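One structure is given here, and the rest of the page talks about it.
Moving on to chain A:
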Amino acid sequence: MTTDAFLFWFLALVTFISALGVVVFANPIFSALSLVMTMVTVAALFATLNAFFLAGVQLIVYAGAVMVLFVMVLMLFDLHKEKKAFTQGAFSGSVKLLLGGLLAGLIVGAVSMSKELYKAISDQAVTNSATGIESTKALGQLLFTQYIFSFEVLGILLLVIAIGVVALARSKGGTHVK
Partner candidate 1 sequence: MLLSTIVFLPIVFGLILLAWPSERTLRPLALAFGLLEFILSLFLLHLYDPSTPKLQLVENYLWIERFGIRYFLGIDGISLWLVLLTNFLMPITILASWKAIEERVRGFHIALFVLQTAMLGTFLALDGVFFYLFWELSLVPMYFIIGIWGGTRRIYATVKFFIYTMFGSVLMLVALIYLMLVTQEVTGQMSSSILDFYKLDIPFIQGQFLSPQSLMFFAFALAFAIKVPVFPFHTWLPDAHVEAPTPGSVLLAGVMLKMGTYGFIRWAMPIFPEAAAHYAWVFLFIGAVGILYGAWVAMVQPDVKKLVAYSSVSHMGYIILGLFSMNEYGVTGALYQMLNHGISTGALFLLIGMVYERTHNRVIAKYGGLAGKMPMFALFFFIALISSIAVPLTNGFIGEFLILLGTFKAYKAVGAIVVLGVIFGAVYMLWMYKRIFFGKPGELVTHDKDHPLHDLNLREILVLVPLTVLIFWMGIFPGSFLRLSEASLKHFIANQGNYQLSVLEKESSYPMALKESNYGN
Partner candidate 2 sequence: MLNEAWIEPGLNHYLMLSAIIFSLGLLGVLLRKNAIVMLMSIELMLNAVNLTFVAFSKYSGNINGQVMVFFVMTIAAAEAAVGLAIVASIFKRFKEVNIRFFEHLKG
């Protein structure tokens, strides 16, 4: 087993467990912490894929900012441990579980059976794969040349959302009089 392989399997395992934790923990705080863990491992997986810049962003934006937001909100709400983490309905619940399983199974099965895709792409990858610094540079170049318009639009979107969120948060909870 190579280092790469070990790293991948280890990270995959941790990611899976922590993702599962997000879904199954009854206490939202634990879910949030599991999510942080998932973010971090996904960031690490990015790094194994040579996307160092994205790994950084993932850590800063997600694990840092977004998760802090979540945790803050949770703290703000001061939720008790919920008695029931899942919505009611045994039938619909099992259907949902089945659907989730089916979806995962279908994709996994499809991917595992597609040897050709793997081969064709991975052969190419060996020759074309760029190193970390280069990839960050290329990303920046792309962002500010080809995707400049989308980038700016995104900026405006963020601005709008920032204002909207502030407006929402300032409202006294709903439009109706109590």
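Going forward, contacts are C-beta pairs under 8 Å (C-beta built on N, C-alpha and C of every residue); 3 or more make two chains touch, one makes a residue touch a chain; residues count from 1.
Per the selection procedure, all candidates are chains of the complex that A comes from, given by their letters.
Here the structure is a predicted model, which is why all the values come from computation and not from measurement.
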Next item on the list: Only one of these touches chain A in the complex, so go through 1 or 2 and give me its number.
Entry: 2
Note to self: Can you tell me which positions in chain A touch candidate 2 when the two form their complex?
What the structure shows: 1-2, 4-5, 8-9, 12, 15-16, 19-20, 22-23, 28, 31-32, 35, 38-39, 42, 45-46, 48-51, 53-54, 57-58, 61-62, 65-66, 69-70, 73-74, 76-77, 79, 82, 84-88, 93, 96-97, 99-101, 103-104, 107-108, 111-112, 114, 117-118, 121-122, 124-125, 127-130, 135, 138-139, 142-143, 147, 150, 154, 157-158, 161-162, 164-165, 168-169, 171-174, 178
